[in-house]
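A single protein chain has been removed from this complex, and every other one stays in its place.
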Amino acid sequence: MRVALYRRGHFNAAHRLYVPTWSDEKNQEIFGKCNNPNYHGHNYDLEVKVSGEVDPETGMLIDLKYLRDIIEEKVEEKLDHKNLNTDIPELRDIRPTTENICYFIYQQIKEELGEKYDVKVRLWETPRNSAEYPAD
Amino acid sequence: MRVALYRRGHFNAAHRLYVPTWSDEKNQEIFGKCNNPNYHGHNYDLEVKVSGEVDPETGMLIDLKYLRDIIEEKVEEKLDHKNLNTDIPELRDIRPTTENICYFIYQQIKEELGEKYDVKVRLWETPRNSAEYPAD
Amino acid sequence: MRVALYRRGHFNAAHRLYVPTWSDEKNQEIFGKCNNPNYHGHNYDLEVKVSGEVDPETGMLIDLKYLRDIIEEKVEEKLDHKNLNTDIPELRDIRPTTENICYFIYQQIKEELGEKYDVKVRLWETPRNSAEYPAD
Amino acid sequence: MRVALYRRGHFNAAHRLYVPTWSDEKNQEIFGKCNNPNYHGHNYDLEVKVSGEVDPETGMLIDLKYLRDIIEEKVEEKLDHKNLNTDIPELRDIRPTTENICYFIYQQIKEELGEKYDVKVRLWETPRNSAEYPAD
Amino acid sequence: MRVALYRRGHFNAAHRLYVPTWSDEKNQEIFGKCNNPNYHGHNYDLEVKVSGEVDPETGMLIDLKYLRDIIEEKVEEKLDHKNLNTDIPELRDIRPTTENICYFIYQQIKEELGEKYDVKVRLWETPRNSAEYPAD
Partner (left out) sequence: MRVALYRRGHFNAAHRLYVPTWSDEKNQEIFGKCNNPNYHGHNYDLEVKVSGEVDPETGMLIDLKYLRDIIEEKVEEKLDHKNLNTDIPELRDIRPTTENICYFIYQQIKEELGEKYDVKVRLWETPRNSAEYPAD
């Protein structure tokens, strides 16, 4: 009996979108307001989807407290109240777009859960914009 | 032209998570606060997804009033304001986890709709925790 | 690295569900309150999902401003504050059900984005009822 | 012990904003897109606030089933799936603005509940626009 | 400069509504489905409003971490995953209606904050039903 469980989390962070090797004009043209050199920020919401087989004895796919703890330790404590351009080593050399942050979160969770579970991550930058990795 | 329709429902219920053949200590370790012998409870939200071919004359996949009535009769009237450990015969011998309740709801809807439609059910125990059956 | 991006939009519109070649009695039986000849209306919410490969330089799948502009021009400006039975040529000869409006929106977006991206559209008629095209 | 209880309801309706004695130009200038002669529509959400003294024996201010029934009979059944310009006698000669519909709903509820309770109504035309009567 | 701050919390609990000195028939007539002797339950959401003068040096009315800690210690830890009829001494002899639980929460917070701040509590039993104490 294959089911999926979803668990939500959230963090608040500052970021700026720009490519350092580009001119100011090109950065402004491509990234617009997101290129503010003094940064802006978001309340990020995330949802981790874990799929696999239910344990018939407990009726559970995975212990939700364990999943909650992984999200807290591997995602929220690392990213909450941080500047995504400067404070997170893994994001420092890439653009902190919703797509890339979503992939970073996927890696954090997947590394912990291993092969037993399929993992998918959805990340909302605002209530209207979100990303998902991996895509179908 | 294959489309999906989604319809939401909800019910309020009490439950307790524990395995009767385990010791109190093991139940407390695995299920934590959810093992309170006096029960706790939730506002459950559910979403039924039905997929299939649109009828070109009516422009409808399925009559939404019919789908709403099935959800009311087969799910909400059975589970609303109930104790999921004691009042629902089909759940009495399994753990009323979100995973198992989700599967129970799937069976109720699928039995009624038959082979013509694909069915998927998502069940929220809280706004942060939910399950889905069948998983991709 | 294949990801999906989601962008939400919304519009408010009036509509009526009926088949002109049917009798009043049959329209009333099938469409019920939705058959009111003076129309009723909804706040429609939509979510466009776009899937494809991330550009490694920008870290973006697609420019969200461009996606927002397509949704505004091709969907919101055409449908907002309109009567879906009389004001939209493409919908005039079909039933403006959630299923058909969802398909219309899909066509508008897909025509603009072309083969490079996969597109999926979800359309909420109310917070409890929604449709999706294409279905899995 | 003075408390307030709140109960939500909703209905879907079509409407048009215009003053019949004005020119088309003036109606267009003042009401813009809301002046579409073929109507547009909304999912209206409402919240009724009732204030008064708690009954010490039952611990209730008012029976919530009774309040729900009043909202259903006096508001939802009258306004749901209707055209607010043509189908509701009390609204026919006034503008169906959020302000005026909110006042109409207040009158419906207050007439039923009488002097024992204070009543306040909030009405959302969209998630971003709402009205309240009476104002503080 | 007098402002208000709001902080939300939540807990999940089981309860049953009945008056022990009444007959089963009268309890059923007044409390309906809420009278299930095996209990049902809810996800309760609460919002604490604190009003007073802003400190001009910090720009804060009250330390939000302190307010969050009070809500956790005095409300969430006491009520979460509990049976409101049997596990909470202060509620044992009164009906655990939304009105009475709301007043209990008000007392818990007010006792801690003292005369310096005005306090108001809103408690949602479901997204459609809520109570507030004190009422205006």
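We just call them A, B, C, D and E in the order they show up, numbering each chain from 1.
The rule we apply is simple: a contact is a pair of C-beta atoms (placed from the backbone, for glycine too) under 8 Å apart; a residue touches a chain by one contact, two chains touch by 3 or more.
This structure is a prediction, so every number in the text was calculated from the model and none was measured.
Novice: Which displayed chains make contact with the chain that has been left out?
Specialist: So, taking every chain into account, the missing one touches A, D, E.
Novice: I'm checking contacts with the chain that's been left out. Which of A:H15, A:K78 or A:K110 qualifies?
Specialist: Selected residue, touching the omitted chain: A:H15.
Novice: List the residues of subunit A that touch the chain left out of this view.
Specialist: Contact residues on subunit A toward the absent chain are 10, 12-15, 33-34, 36, 38-43, 80-83, 86-87, 126-127.
Novice: By the contact definition given up top, give the residues of subunit E that touch the hidden chain.
Specialist: Considering the whole complex, subunit E reaches the absent chain at 1-9, 49, 51-52, 54, 57-61, 63-65, 136.
Novice: Which parts of subunit D are in contact with the chain that was left out?
Specialist: 17, 19, 30, 32, 94-100, 102-103, 127-136
Keep in mind that, in the parts below, only the chains that are shown with their structure count from here on.
Novice: Averaged over CA atoms, how far is the centre of subunit A from the centre of subunit D? Could you give it in whole Å?
Specialist: About 41 Å separates the centre of subunit A from that of subunit D.
Novice: Per the centroid of Cα atoms for each chain, what is the distance between subunit B and subunit C, given in Å?
Specialist: Using C-alpha averages as centres, the distance is 28 Å.
Novice: Could you tell me which residues belong to subunit E and also touch two or more other chains?
Specialist: In subunit E, the residues touching two or more other chains are 127.
Novice: Graph shape for the chains shown, where an edge means the two chains touch. Line, ring, star, complete, or other?
Specialist: other
Novice: Please give all chain pairs that are in touch with each other.
Specialist: So, checking each combination of chains, I get A-B, A-C, B-C, B-E, C-D, D-E as the touching pairs.
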